[in-house]
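Apart from one protein chain that is not included, each protein chain of the complex appears where it belongs.
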Amino acid sequence: MTERVGVYVCHCGSNIAGTVDVVDVANWAEEKLAHLGVVVAREYKFMCSSLGQELIEKDIKELGLTRVVVAACSPHLHEKTFRTAAKNAGLNPYLVELASIREQVSWVHTDKAVATAKAKAVISGAVSRVIRNEALDELKVPINPNTMVVGGGIAGIQSALEIANAGFHVYLVEREPSIGGHMAQFDKTFPTLDCSACILTPRMVEAGTHPNITLLTWSEVVNVAGYVGNFHVTVKKKARFVNEELCTGCGICEEKCPKKVIDDVFEAGLGYRKAVYTPFAQAVPKFPVMDKENCTYFQKGTCKACEKFCPTGAIDFTQEDQLLHIDVGNIILATGYDLFDARQVSNYGYGRLPNVFTSIEFERLSNAAGPTNGTIVMRDGKSTPKSVGIIHCVGSRDKNFNNYCSVICCMQGLKFAHLVHERTGATVYNFYIDMRTAYKAYDEFYQRVLEEGTLFVRGKVAEVTDAARYSNEKGKLIIQVEDTLAGKQRRIPVDMVILSAGLQPRYDAKDVGKLFGISCSTDGWFTEKHPKLDPVATMTEGIYIAGCAQGPKDIPSSVAQGAAASARVLDKILQKEVALEPVRASIDKDSCSGCRICNGLCPFNAISFIEDDHVSDINPALCQGCGTCVAACPAGAISGTGFSDEQIMAQIDGLLMKNLEPEIA
Amino acid sequence: MPQMTDERVRAGLTREEDLSLLHEVSVKTAGVSHLEMCIQCGTCGGSCPAARDMDHTPRMLFAMLRAGMREEVLRSNTPWICVSCYHCVVRCPQEVHIADVMYTLKGMAIKANLFSDSTAPHFSQTFVDMVESYGRSFEFGLASRHYLRHFPLRLPGMMPMGIGMLTKGRMALTPKRIKKMDQLTAILNKAKTLELTS
Amino acid sequence: MTEQFEPTIIGFTCNWCSYRAADLAGTARMKYAPNVRLIRMMCSGRLDPTFVLRALSGGADGVMVTGCHPGECHYIEQNYKALRRFLLLQRVLVGMGIEPQRVKLVWASAAEGAKFAAETTAFVEEIRALGPLNWGKADDVPQTADDIQAAIEQGVDQKEAVS
Partner (left out) sequence: MNKYLFYPGCSMESSAKAYMESLNTILEPLELSFEEIEDWNCCGATEYLGINLIPAYSLIARNLALASNQMNPMNGTGATHTIVAPCSACYLNLAKADHYMQERPSLGAKVNQALEAGGLHYTPGTLDVRHLIDILVYDVGVEKIRSKVVHPLTGLHVAPYMGCMLPRPDYKHRWSDHEHPTELVDVLRALGADVIDYPLTTECCGGHMTQIGPETAFELIRRLVADADDRGADLMATVCPMCQMNIDAYQNEMNHFFGTDYHIPVLFFTQLMGLAFGREPEELGIGAELVSARNALAHIGVEVPVTQEPAGPRKKSEGLPMPRRLNKHEGKEVVK
């Protein structure tokens, strides 16, 4: 059957008409493309206006159009508009094609004749294609109202609480024994200097006791299958060797455990913990975990002190890792960040010079619940520093390490300066490249630290050394830097150096991204759907991101993103079902040879192999429509709706139409 | 004319054509200089082991390049003090090829005859003369020519060392010459007609 | 005087990065050569090499394939597959007696309107220099794998295409 095609050429005011002879284009289309089925071609000042849309709707109804081409702006702008118009007039929306003659023609070329000819070619391509379009229906799938939040830092906690408070169930998965994340390690929070634990702990408790939240700590997601609304997640709940039903969290096991080990995680290597432990006093849940690697019983076969003393018999050496299968409709990833390993900047001496500390070490050092009860001392554990240098941008804004600004380090450095000053009275230097104190009440904090007498040196520190050049440098750490405002190289001897280390993506962020089917930026942070307008959604429907997993940010922004992600999830849950774009691949089982070439190509695991029939099959809900398998199928058994071979081939031919006058092109 | 420049600089004026100075230096530098990427953090000036003898730190020099202060930059002793230790290069957060930019500035200063101290350019030139004549460096010839010209007063103090070097067989009194000197000369003569322009 | 040869080029662009880069070039009113006509695909991984052959046999003098930068693919990693196919395709073209540099692979993110414009203009000039495509007319069709490799190395700086 011959299609009846309508072509609509938009002037876009003078945006298109200024460079393209739209009247000529319309006349040409009606005449020269008639053989493809064009029955009408019109030009109009603003096609996207309601009058323009009505024009199309009227033609569809009155002229019985079966296909529509709108030559206007980029499809990314108004494809939806014109498809809706077609739908209103009773035409399947996928029978409408946009020909971009603004972004790709009138705005980028200057010669009117050339631009007009190119516009014709573009329209010819679109018409050739549209007559091969098929009517498609959106896929509707129901939404499972349960949600999984991965990562129990402040962003994840916030997300979980928002959704739980709205009355829906949340699984909060955390890799460590307790929720709380990095924030639990901090002493004070800038700029208000609230005690971090004081504001965080109530949230942790709320999350731990909320009837709508299932807390899965010491657990990791190991597999994700399914699609928006219907994810099937496998969570590995690592053996705690403590029966959570029986444990009261009394702490006797930890007290009696004879094995003391350095706590590299929570205490950042500055403190000790036992082999059976809760990482910190306010941990949620309160149940300890047993560290098999260090437990004397597991290593040597005897001890069991914990078991002997446990008043409720909760210690269980036979416990094994469990795999939990959980179905959810949406997932929020709030997996946080890793601290930049400052040893990489070998000129700053961390790891070689004892009195060089990292920011997280200093957090623990200044924390009243930390290894020194909040006394700021040097590595010997007793001397108070008389002078302290705080170095900003360690590992950040540096092409040798991480290119980006880690956002929090300036404020963190200022906070450290304040704490050192307040608690030791030491002379404090801050070395910075640019002082970045944007956001509410941040610059005021900078003013305050200036007022307290902290000395600021604008210059990226070149090195920290113990090689004294002059007698006053003996026994000190010398910070060598160009004071760029004074234009002189300076050597400043101090007792202690704190490296305000940057944030970087979790070491396994790439793998986690793959697991959940989302991508990472070149820096390694999870990529949001739109950097400004859709910052917590991802390109994979039903997967959202919040907090530092998306990029470095401070606590207020993390909390805001946590809340934003839950708003997006609640929106989905309340819609009860979700419509999926019908751009999908499908396999013609009769043509499929069962070669399985396509099986390995799909990053979304949408293609499975049906052993019985010896053919491959595509799950339309998992398929994202990239088309890679379509291109790869040697048997031509896979077709892509919306982007079929026929459509693309026809478009190629259409674009290459001759006699466009002039022959640019 | 230097006086004119001083006037101009004092008045804070920059000629349009001087704004291309940074680009010019960048183009003439081997490798991709990344000079335009400098964020003025001072890592170079802080790292430099010889900064105290420089009239401007490398960072300041780069700011002056941007400002189009051609004569002031080419007159600076900074490139001549640079010891090519590459501390700044590996530490630079913007991967600016600082040491190579210094070589470029030296070459430009020599061409423009704008250096305030001739010791270094003459040493380099003497060294190059030896290499161009013999294909190998010739320490004795170099040292004797250079010290006589620039450090006549240092010679006495150097004598014990020079004698030591000679007696311990560490300095030859006659130069070594490569076999295909004509080949090398042809290469260098051709090379001298070429310049990096893009 | 002979008129300047105006090549016809078909561009296959990925919906997420390079098509948006083209949009951005437009929004920013960057000017580039008008010889390229674009086809939007969801992903550069959709590129079936036969599309390129169809375009070249149908009158195009060159084909430009654009996708997201490696590591930034909207579909995780499909642009790597596009890269693999592209490299293979070049060999096939050589085998057919077509200069492999008539196809070009460009990575352009949605933010790289300027890059898109510059690469397009540069490619048009490259094809202009090659002259019109005489499909299958070349006498010196390379025969051995080594010949093919040599022809590719001579013609295309593959590293540049990848980076």
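We just call them A, B and C in the order they show up, numbering each chain from 1.
Going forward, a residue touches a chain if its C-beta (ideal position, glycine included) is under 8 Å from a C-beta of that chain, and two chains touch if they have at least 3 such contacts.
Computed from a predicted model, the values in this text were never measured in an experiment.
Across the complete structure, the visible chains that the omitted chain touches are A, B. The missing chain, though absent from the display, is touched by one residue of A:Thr209, A:Thr248, A:Ser346 or A:Thr522; that residue is A:Ser346. Although one chain is not displayed, chain B still touches it through residues 28, 30-32, 49-50, 52-53, 79-81, 83-87, 89-90, 99-100, 102-104, 106-107, 110, 113, 115-121, 123-125, 127-128, 131, 135-137, 139, 143, 146, 150-154, 156-161, 163-172, 176, 178-180, 183-184, 186-192, 194-198. Remark: the residues of chain A touching the chain excluded from display are 346-347, 352, 463, 465-469.
The working rule: only the chains that are shown with their structure count from here on.
If you average the Cα atoms of chain A and of chain B, the two centres end up 48 Å apart.
One finds 44 Å separating the Cα centroids of chain B and chain C. For the pair chain A and chain C, the distance between C-alpha centroids works out to 32 Å. By the touch criterion given at the top, residues 39-48, 51-52, 56-57, 59-60, 87-88, 90-91, 93-95 of chain B touch chain A in their complex.
On the side of chain A, the complex with chain C involves touching residues 74-76, 100, 102-105, 107-111, 114-115, 118, 121-122, 125, 513-514, 517, 519-522, 527, 539, 583, 601, 603-604, 624-628, 630-632, 640, 643, 645, 648-649, 651-653, 655-656, 658, 663-665. Within the complex formed with chain B, the residues of chain A that make contact are 347, 393, 397-400, 433, 458-463, 480-484, 487-489.
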